[in-house]
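Here it is, the structure, as structure tokens.
Up next, chain A:
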Amino acid sequence: MKFELRGITKRFPGVVANDGVNLHVSTGEVLALIGENGAGKSTLMNVLYGLYRADEGELLIDGKPSHFSSPADAIAAGIGMVHQHFMLVPVMTVAENVVLGVEPTGRFGSLDIDEARRMVREVSDKYSLELDPDAVIEDLSVGVRQRVEIVKVLMRDAKIVVFDEPTAVLTPSEILEFFEIVRSLVAAGRGVIFITHKLKEALSVADRINVLRRGKVVGEALPKNTSESQIAEMMVGRAVQLVVDKTEAVPRESMLDVRNVTVVEPDGRVVVDDVTFEVRVGEIVGVAGVQGNGQTELVEAIAGLRRAASGSIVLGGRDITTDSPRERHEAGMAHIPEDRQRQGLVTDLSIVENLVLTRYHDSEFSSGIRMKWDVAKTRAKELVAAYDIRTTDPAQPASTLSGGNQQKVIVARELSREIRLAVAAQPTRGIDVGSIEYVHAQIVKERDAGRAVLVVSTELDEVMSLADRVLVMYRGRIVADVDPKKVSHMDIGLYMAGSRPSGAVA
Partner candidate 1 sequence: MNDTLKSLRFTLLAVVAALFVSAFIIVITDIEALGNGDFGKALSTLGTAYWGLFKGSFGSLRAISNTITGATPLLLAGLAVSSAFKAGLFNIGATGQMLAGAITGLWVGFAFQLPPLLHVPLALVASAVGGAAFGAIPGILKARTGAHEVITTIMLNGIASFTVLWLLKTELFKREGRDDAISKFVEDSAKLPKLFWFMGKRIDLLAHTGFVVALLATFVFWWLLRKTTLGFEMQATGLNQEAARYAGMRTKSLMVVSMAIAGSFAGLAGGTEVMGLYGYASATVAGDIGFDAIAVALLGRSTPIGTLVSALLFGALQAGGRQMQVDTDVPIDLIIVLRALIVMFIAAPLLVKAMFRVKGEVKSFGQTFRGWGG
Partner candidate 2 sequence: MLARINKRVRHPSYEREKHTMRKQRGLKSAALAIAAFALIASACGSDDAAEEVTEDTEAATEETTAPLPGAGVLACMVTDTGGVDDKGFNQISYAGMQKAEAELGVTIDLLESASDADYAPNLQSFADKGCNITVTVGFLLGDATKAAAEANTGLNYAIVDYAYDPPVANARGLVFATDQPSFMAGYLSAAMSKSGIVGTYGGVNIPPVTAFMEGFRKGVEYYNAQKGASVKLLGWDGTDGTFAGNFESLDDGKNIAKSQADEGADIIFPVAGPVGLGSAQFALESAGKVKIIGVDVDMSVSNPDAAEVYIASVLKNIDAAVFAAISDVVSGSGVTDNYVGTLANGGVGVAFTAVPADLQAEVEAIGAGIADGSIKL
């Protein structure tokens, strides 16, 4: 089967989301659709899945014009979609979820759950998905849940499977497993459309890459004769610096001193286990590790969002172990949180308001109970210009910004004042290449301006290229403290997995 989009144009008030897009995919191949956030990828997928109706253009299946007015039509035509956000009922089993909506029925219309189990097992075996039909969804990891979604699509007999940013929620090892699944799908004669903004992933799994920018397909590339920077250039429209440009660090006195910090969950689990390290003025310390090894909790303990069960945290000679987040903030700590939508921003509030979210109580922005919104507005205009936040009006809600620009709002707010320590958790998660470059440059600038910087990231590449010193966390402990220039990716990967490279000393 060959599925083709021809001249698809979709307009929203004031925006052309898709502008004459042509693309095609056949069974037996993987097409990667790559583009920055806001390039029109999601709109395009909604068009081909029947959720939106294109203003112009046509859909062809094996050369015949077709028309989808709902996802049901798309499913009937053999298109399946695995959404970024899973649509599973957490309290039901895998088998129950998979047959939801297409329940096999026995006599008298009763649900034939054995049949459902059998079907799940069959599909699971065929593609080595290793799914237990009786497992309850809420007990499963994100990666396994994604496989349940894949089974759902396969059971509806999809010839072409569309994955919308499938790796955003996966750990590095799950990503590798996911690629295996994609390959086995293709081997079994299905076609895959893989939507992503990550260059490496597109290059490693796709047969062809289509690059989308501002609603248009600006180029097609074959992975074997294309480089990352070429694709990045197509995505952004200019040459992009993929490697962090920085000079040798000149570390001075210690700024952040974390001593024997332990964090315990309410259920008694020790998530940060006796962690000790320091961050000095003029250096960037990176914390690497697979998601879920205590990095989140460590950052929260440093930022004051979580109380350390024992140990001490000292900032510039002042013990802040029991200080509130506000006191730490006032002591000169900037915190770029891990989850910008949930923690870093109040997306329904305006950009102006978000730019003072952690600073509204400073005498600059308020006196007593009175907010100085005039000052905040003026300041917001300056920051929007200085940090290149792409918006028409800072009075707009932050939700109108793209992910990268939302992150710039946080960076602007946290770094635009006199600080001593910057703590950045996952500073570039889910943002586009152009913004990543910008955020990295800002972090290096902070270091060079004489601040201590702590960067926590699950992107190993990011930590390796940004940090002057790398700590690896595994099961709540720091298992390595290395110079990124002197160790290989492979060795760090081994530390992250809890083992020790040969020849290394404890």
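Selection rule: all candidates are chains of the complex that A comes from, given by their letters.
Following the convention adopted for this analysis, contacts are C-beta pairs under 8 Å (C-beta built on N, C-alpha and C of every residue); 3 or more make two chains touch, one makes a residue touch a chain; residues count from 1.
It should be emphasised that the depicted structure is a prediction, and the values quoted were computed from it without experimental measurement.
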Looking at this complex, which candidate touches chain A: 1 or 2?
1
Taking the touch rule as given, give the residues of chain A at its contact with candidate 1 in the complex, in rising order.
13, 303, 305, 324-326, 329, 335, 337, 342-349, 353, 357-358, 360-361, 366, 369-371, 373
